[in-house]
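Only one protein chain is missing from this complex, and each of the others stays in its spot.
Right after this comes chain A.
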Amino acid sequence: MRRRSFFRVAGATVAASTLVLAGCADDPVAPDLSTPGTLNLGSGDIGVLNYAYLLEQLEAAFYQKVLDSPPTDFTPAELAAFTELRDHEVIHREFFKQVLGTSGIPTMTFDFTSISFTSRASVLAAARTFEDVGVAAYNGAGKLLTTKATLGQLSKIASVEARHAAFIRDLLQLSPFADVVETSGPFTGAATALTPAQVVEAIAKFTPFLVIIADLPTS
């Protein structure tokens, strides 16, 4: 009781300086939706957050579609795991939505017609693609950021995506890390990193709209 009142007093004083520290975000440019069929992610840290938000929307929509009508050869354990994966991705999506507020891109609709949702193999192969691309995207996105707070947010999610990727590969009985880690050259031992341009290309068949990344930072 005494402790609680202490924190209430203490908190009020420090709150202001904390907000100043946490609020030094990049000057935001809101995403541009003026051209039909295109999605401009915007610029600065906001643009990079929108990039992550788009990927989380894609993953969450995919897992939801799997759960709407799961492959009949899914085991109960796999169904339970996919429910957790869906929940994690929805949490990431809703977290970015809340953090971005009015700077966020809208809720997008994706094209999953290339995936056979009745087949466990097809679903796992697609999940592997989404997770591996997601990890590589986060690996490449960190250096584009200018604020520590945003880097902190992304890196907390990035390693969870890597855990997902390893899990899906374990289900496929593939090595969870072999072919995504460099085996020669100066970066031997480092995992794949993709630029936004490479990621947008990798997910193009799932995005029935043109993703504009021209305003994103490039280094």
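Everything that follows uses one rule, which is that a residue touches a chain if its C-beta (ideal position, glycine included) is under 8 Å from a C-beta of that chain, and two chains touch if they have at least 3 such contacts; residues count from 1.
The rule is simple: contacts and distances are computed from a predicted model.
Protein name for the hidden chain, per its UniProt entry and selected from "Acetoin dehydrogenase E1 component alpha-subunit", "Ferritin-like domain-containing protein", "CidA/LrgA family protein" or "Monooxygenase": "Ferritin-like domain-containing protein". Considering the whole complex, the residue from A:39, A:115 or A:135 that touches the absent chain is A:135. Contact with the chain that does not appear here is found for just one residue of A:91, A:108 or A:212, A:91.
Listed for chain A, the residues touching the missing chain in the whole complex are 2-3, 5-15, 17-18, 21-22, 24, 84, 87-88, 90-92, 94-95, 98-99, 135, 138-140, 142-143, 145-149, 151-153, 155-167, 170, 175-178, 180-182, 186-193, 219.
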